[in-house]
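Here the complex is missing a single protein chain, while all its other protein chains stay put.
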Amino acid sequence: MITSREKLTSYLILGPFALVLAFPFYWMLWTSFKTELDLYDINNVPFFFGHGSPTTKNYSFLFNETEYLTWVKNTAIVGVAVVAITLVLAVPAAYALARLSGRWGQSMGVGIFLTYLVPPTLLFLPLSYVISHFPVGGHAGLQDSLWSLVLVFPSFTVPFSTWLLMGFFKTIPRELEEAARVDGASRLRTLFQIVFPISLPGILTVIIFSFSLVVNDFVYALAFITTSDSKTISTGVFTELIRGDIFFWQALMAATLLPSIPLALLYNMFLDRFIAGFTGGAFR
Amino acid sequence: MATVAASGRTRRRRRNLLESRRFLATALIAPAVLFILVLVGGPLLLAMYLSLTDAVGGTLGGEWVGFDNFLNAWRDPNFRRALRNTLLFTIVSQAIVLLCAGLIAHALTRPIRGKWLLRFLIILPWAAPVPLSTIGWLWIYDSLFSVVNWVAKQLHLVDQFNPPQWLGDPTLALGAVISVHAWRIIPFAVVIFLAGLASIPSEVEDAAKVDGAVGLKKFWYVTLPLQLPIATVALLFGIVFTATDMTVVYILTQGGPFNSTQMLTSWAFFTGIRGGSLGEGAAVSLYLLPLLVVVAVLMLRFARKVEVT
Partner (left out) sequence: MADKERVDVSKLDELSRRDLIKRAGAGVILVYGGLGAHGVAYGAPKYRQKELAGTLRILQWSHFVPAYDKWFDNVYTKAWGRANDTEVIVDHINQADLPARVAAEAAAGRGHDMVATLAPLPQYEDRVINHKEIVQAVTRKRGKMKDVAYRSCYNPKTKKYFGFPDSYAPDPVNWRRDYWQEVGFGGGPTSWDVVKRAAPKLRENNRPIGIGMSNEIDSNMALMALMMCFGSFIQSRGHRVTLNTKKTVEVLKFARDLFRSGMSNEIFAWTAASNNQGFLAGRLSLALNAISIPRSAELSNRDLADKTMIAPIPKGPNGRLGLEHVMHTYMVWNFAENKRMAVKFLADLETKYVGAFENSKFYNFPAFPKSVPNIPVRLARDSNTPKGKYKVLGTISEKYTKNVGYPGFTNAAIGEIFDTYLIPQMFAEVAQGRRTPEEAARDYHARLGTIYAKWRRRGKI
């Protein structure tokens, strides 16, 4: 039973935290409706509107004068493709490391995880060489193509996902698989028909996590993509809404707000399954 | 894997092969390992090589200079400050994250009204792309239009003309960077903690109740120990996210004021990429790796050990 005192404590803890954590978004929302004059008036109360605010012109600027929607679309495409590649590479590897290999499987799992620690600050230079000399693509390999990101991002999503899924597969009772094998199913068949379906929560975890890593990238997208119609949201917004020493603050805020809210809704919706996935994976 | 469903005469033989543990394991692991070797291993080796040369401005090679770059970097006070900051940012922000996320997750396990909304608000920072949300913070901490300062000024807490400069005073700026890191990682840690709490079997809860353990006592003796392994995981990721990130510092302060908030990653960028001393930049960024590897291995070991006991 939960006492009302415990409930009150919960509110007292969650209320302030929710306020602080969400405040920047509230502030972005506010800012995104302001006119120039209103924004740059220090005497004006920032929590109220004036000088022609509120206005929707920052939003119409974003949608009509920039390729914002294309950037959002590109981010989604890259995210989905990277997630797919990550799954194709990480799921079998994780399963094999967890089940088919002995002690060295564990060590190798840790080894794979360690590659996740390499800071991307300078890696983008050698990688730039790799993508520009990629045998397919345009005049400079995959440079300025979304596919460059699709190729490179798994380099940090695969290590993480493999390690996570490894833990997850270990939690699946061996008996389940053995029973299937006794019935004459091959190893692969067992894998597809027994193991994967039970692992769905773990896979979901990997999907959400990989996607959020993709959205957060900055350096790679900055270095690899310059054509406006191939930019992802982080770099597109960044490179085109800051012009010289002028920041288009209101549009920048609108551009941040717009994708965050649906993503947060989506994450929140899947949170319970995500939790189930992580519980299975991370520490068993 | 798609080729698995191969048919024809070779099928039997293949099938036997696929039943071989060793072969199957190799076949399943190889693609991932190869991919990582090519895209992380190769470039990493190249970066190591560059750090031992006097490579400049985007030329992937140069004359061999041994450990000169590492020594040069070490002698530079800005480098040492960047090293210290990397540790400071990571440790302090993660301490905050653990504390806050622990509290939030605990409070979120109770069935309360409006939980969905609260959870949504708490998750928001995680959903926002980091480069963009950092721009949001840049505006919040702006030198002239900071909303924080506006409120503080209205309450007469600060000087009207010369309010605190969140990004202009070394101490405050360190705090600002830490706050953004903590802010963006708390939701992630909350989620992991929730997973940890969900995994505590209900029998344990019941037993604790019978023994009369409630409130803090229960937290300290029952929940916390059971949470340790998952806390380790959350911490490990938090550390990696903070220590290897360059975006926050790069956007928020550019390492300023007077290079007092540089991290190794950003300092490597400014010397190696912007300044053109590629070899030295590579050396700066490599200082971090051994440290992280040791921390990660220790923490992974610890997580496993705690599980066993």
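Order of writing sets the labels: A and B. Residues in every chain begin at 1.
The rule is short, and it goes like this: contacts are C-beta pairs under 8 Å (C-beta built on N, C-alpha and C of every residue); 3 or more make two chains touch, one makes a residue touch a chain.
No experiment lies behind these values; they were computed from the predicted model shown.
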{"item": "Selected residue (touches chain absent from view) among B:147, B:167 or B:192", "value": "B:167"}
{"item": "Which of A:20, A:72, A:88 or A:140 contacts the chain that the document leaves out", "value": "A:140"}
{"item": "Those residues of subunit B which, in the complete complex, touch the missing chain", "value": "54, 56-60, 72, 75-76, 78, 138, 141-145, 161-162, 164-169, 173, 253-259, 269-271, 273-278, 280"}
{"item": "Subunit A, residues in touch with the chain not shown (by the definition above)", "value": "35-37, 40-42, 57-58, 61, 64-67, 69-70, 124-126, 128-129, 131-133, 139-141, 143-144, 219, 222-224, 226-229, 235, 238-240, 242-248, 251"}
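Keep this in mind: only the chains that are shown with their structure count from here on.
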{"item": "Whole-Å gap between the CA centroids of subunit A and subunit B", "value": "14"}
{"item": "Residues on subunit A engaged by subunit B in the complex (per definition of touch)", "value": "2, 6-7, 9-11, 13-15, 17-22, 24-25, 27-28, 31, 39-40, 42, 46, 88-90, 92-93, 95-97, 100-101, 105, 108, 110, 112-123, 125-127, 129-130, 151-152, 154-155, 158-159, 162, 186-188, 212, 215-216, 218-219, 233-235, 237-238, 249, 252-253, 255-256, 259-261, 263-268, 271, 274-279, 282-284"}
{"item": "Subunit B - residues contacting subunit A, complex", "value": "1, 4, 15, 18-19, 21-22, 24-26, 28-29, 31-33, 35-36, 38-44, 46-47, 50, 58, 60, 100, 103-104, 106-108, 110-112, 116, 118-133, 135-137, 139-140, 144-145, 147, 150, 183, 186-187, 191-192, 194-196, 198-199, 229-230, 232-233, 240, 243-244, 246-247, 250, 264-266, 268-269, 272-273, 278, 281-282, 285, 288-289, 292-293, 296-297, 300, 303, 307"}
